[in-house]
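Only one protein chain is missing from this complex, and each of the others stays in its spot.
Here is chain A:
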Amino acid sequence: MGRPSEAAGMEALHQLKSTEPPQWLAPSASLSESARAASQHLFASLRPHVRKSPFDELLVDNFDAEQIWQQIDLLTQPLVRSIRRRVKHWEKNPAEIENLLPEVADGGKKVAQGKKMEEIDDDDDDDGGDMDMDDDDDDDDEEMDVDNDGEQDGGKDEGDESEEEEEEKSGGIEDKFLKIKELQEHLEDEEARHYGLDAKNKKSKKKSGSKKLEDEDDDSEEGEEDKEEDDDEDEEVDLFAGGDDEDEEDEMGNARYEDFFGKKKGGSEPKPRFKDELGEDSSSGEEEKEEELSSDDDDDEEEDDDENVNKKPKVLSTHEKEVQKIKSEIEKMEKANLDPKTWTMQGEVTAANRPKNSALEVDLDFEHNVRPVPVITEEVTQSLEEIIKKRIIEGQFDDIKRAPGLPSKAPRELKPVDENKSNKGLAEVYEEEFVQQTDPAAAPLSFSDEQKKEIIEDMSIQSNVPALAMEEIAPVAVSDAAMLAPEEVFSGKGNVKAEVELTQTERKRRRAKKKRKFKAVETKKMASKKAREDELRKQKEGTLLVVQVTHLCCQINVMLNQKL
């Protein structure tokens, strides 16, 4: 994309200006082309004033209106902010405008232009979001850009002046923004202004101021004495082409640490750097110059404040020292209280809750429930033996005596309850009881002779029933002790021997005895038998005889009868 020459650009601008408003209603290619050319020209003309723009030229070919607008917006936003600030500043201090104008007329443009960038950059970066572009049309932007150009020219001059003033202000301060020498010069300038000195003096001071501006920026982080800083702050505020306090306050919201102090070097440098270090700072400051120049004068104020804070710890009164000491101690104690207690201060601590072998290092105190082992010495043994000997001689041994039994009541006399049927009738029983109660003398003795006799007379019949039979009936409370004793059962006498035990002679004797018995029994039997048989025979015979006799008699009778 070839950049159109300035002339072409100007032509395009003029062309656009000349077109009548109704022509804008309908889209025309020629108009758009000329518009693009004009915007490019304007962009190019503005570009040098803006430091941070990403575009060197406005890209127009085949770009959307929106895209072109975005590019312009990027460029012009910061510009507009700075211009607005400037305008507000001038509203408050109209006198400055007059001062600027003659500079421009004198042709201090060169210097002004040289400082344009710096000035603009300073202004632009510090502007806050308050300066928002509300225009959406490219045309409007162009117009604005045109206006901005005009304004910027004026503003640049103002900025140059203020820059110079800045440089002229207090020097010798560690802070980037502030130096004592520059301050002094600034003070003088102010006085000159108020009393209407020539611009020449100012010019001459500009140059010197430019050098010192760098130093100012370099030493922004370093602090100085309070008074100078305070004065400087007040005057710097007035002179620094940054705007009013209001603007400053608004703008401070967007300011960052880096704006003031540059990128952190791994730790702030609160220590006060004296003039010796100025040289160093100035050399390094050249690099940061461009960055720092963009920062606004208002930042210096804050840096001064920071300087004040850093300065205080250096010189403390005794009271303050004591207070600090106490504070640190308090902090220590509070921290100790918040932390968990050491294991020795806790209550019950098991081995798991304390570090290894920690109990060895601590003096532990605990009760020993065990008596210490007695040390046996010769003296101890001797004393013991003496005691033993003495006791033996006395005969006093610590024998355990049986404790006396507890005194108890005499055991009740338990009458044996008679298990037999009582012979007395119930009436007699009660009668006796009554008599006993009323007249003990008349009552018979409890165990009289009669009763004794009675007891003796009572005899129980004992049958020699085999124990098994008894047990079957009443297995509980029966013993065969009541049964007949063996000697009562056995009827034999003498030494009884079993057949196996007998000797030969004894066996023979037994056999002979048996035989005799047997024989005796047999003879008896036989005798009785005989007797019976004889009787029978006799009877028989008798009967026979009788029968014979009777038969004979019958025969005789018969014979007699016949004979008769």
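FYI, contacts are C-beta pairs under 8 Å (C-beta built on N, C-alpha and C of every residue); 3 or more make two chains touch, one makes a residue touch a chain; residues count from 1.
As a working rule, contacts and distances are computed from a predicted model.
> Suppose you had to identify the omitted chain by its UniProt name; would it be "DNA replication complex GINS protein SLD5", "Transcription and mRNA export factor ENY2", "Large ribosomal subunit protein mL66" or "K Homology domain-containing protein"?
"K Homology domain-containing protein"
> Decide which residue listed in A:26, A:338, A:370 or A:417 touches the omitted chain of the complex.
Considering the complete complex, A:417 is the one touching the chain left out.
> Per the definition of touch given earlier, which of A:429, A:484 or A:526 contacts the omitted chain?
Answering carefully, the residue with contact to the hidden chain is A:429.
> Which residue numbers on chain A touch the omitted chain?
Considering the whole complex, chain A reaches the absent chain at 412-415, 417-422, 425-431, 433, 437, 474, 476-478.
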